[in-house]
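If you scroll down you'll find the structure; I have some questions about it.
As you look at this complex, bear in mind that one protein chain is not there, while each of the others sits in place.
Here is chain A:
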Amino acid sequence: MSSVAGLKEKQEKSWKEHRLITIFRDLVKNKLAAIGIVIIASIFIAAVFAPWLSSYGPYEQDLSGTKLAAGADGHILGTDNYGRDMWSRLVHGARLSLVVGLSSVAIGLIGGIGLGLLAGYYRKLDGLIMRVVDLLFAFPGILLAMLIIAMLGTSLINVIIAISIWSIPGCARIVRGSVLSIKQQEYILAMKTLGASDRRILLKHILPNCTAPLIVFATMRMATAILSTSALSYLGLGAQPPTPEWGAMIAAGQDFMWEAPHMAIIPGLGIMLTVFAFNVVGDGLRDALDPNMDMNV
């Protein structure tokens, strides 16, 4: 008996692996998505190995060599108004952006999945939860994040909290939609009749069916989270100087646009490339996972 179960498990595992390979193959067939994957991989590598990739520290000032142009004096991308190495600040900025992006999307997903499952499965909770979600949707764009920062104060941690909360309603809507369609299916009814607990049905049978739209949502959301973090820091509501955060770096660079335009140009290119990569990979994933996926959030 146990060997049969073992075989079944093995089969299931190889089927899953096969499915992953197919998805990946479909994904890289899309040229833009393939470029996006390469960019994301490079940014991850730059972020992880940031201290080893640069011979200067991101905070290391050299007042004898300020606002150097790219390539001067062993500084690949030049220096800023305090003589800090721009390349070092750029790769350390990648670190910050990815950490903030990943953590806020992860927290947002947990909250959104929880609320979405409850709303979709329990009709009694649906009305209440979805009204709260509607309410959160009433704050356009970055405004909800700003309101939360107005409440908590300006810091990078609060930016993570703000973007997490801002990610919840979109995620909850997607999960709820999937749950509503899945829970009508007969195998769920059969599970119920067999006496499976709600928790088991929700986590083991309904949630895995929401994975595809959630992966796409999370990828796209990374783009939004990174863009918003830099926007908030640019406005002075997120990371504060001298933190090497891309948005804060652009804000500082704008004052030196006449003498040292590279101070504002370089971090902006970093943001643009990263956001572009996550956007195209998200698009590609949507096509690879399910061309008819409804992502109207």
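Following the convention adopted for this analysis, a residue touches a chain if its C-beta (ideal position, glycine included) is under 8 Å from a C-beta of that chain, and two chains touch if they have at least 3 such contacts; residues count from 1.
Quick note on the criterion: contacts and distances are computed from a predicted model.
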item: Chain left out of the displayed complex - its UniProt protein name, from "Acyl carrier protein", "Lysine-specific metallo-endopeptidase domain-containing protein", "Dihydroorotase" or "Nickel import system permease protein NikB"; value: "Nickel import system permease protein NikB"
item: Listed residues A:Ile148, A:Ile188 or A:Met222, member touching the removed chain; value: A:Ile148
item: Residue numbers in chain A that touch the chain omitted from display; value: 32, 131, 134-135, 138-143, 146-154, 223, 227, 230-231, 234-237, 247, 250, 253-254, 257-258, 261, 264-265, 267-268, 271-272, 275-276, 279-280
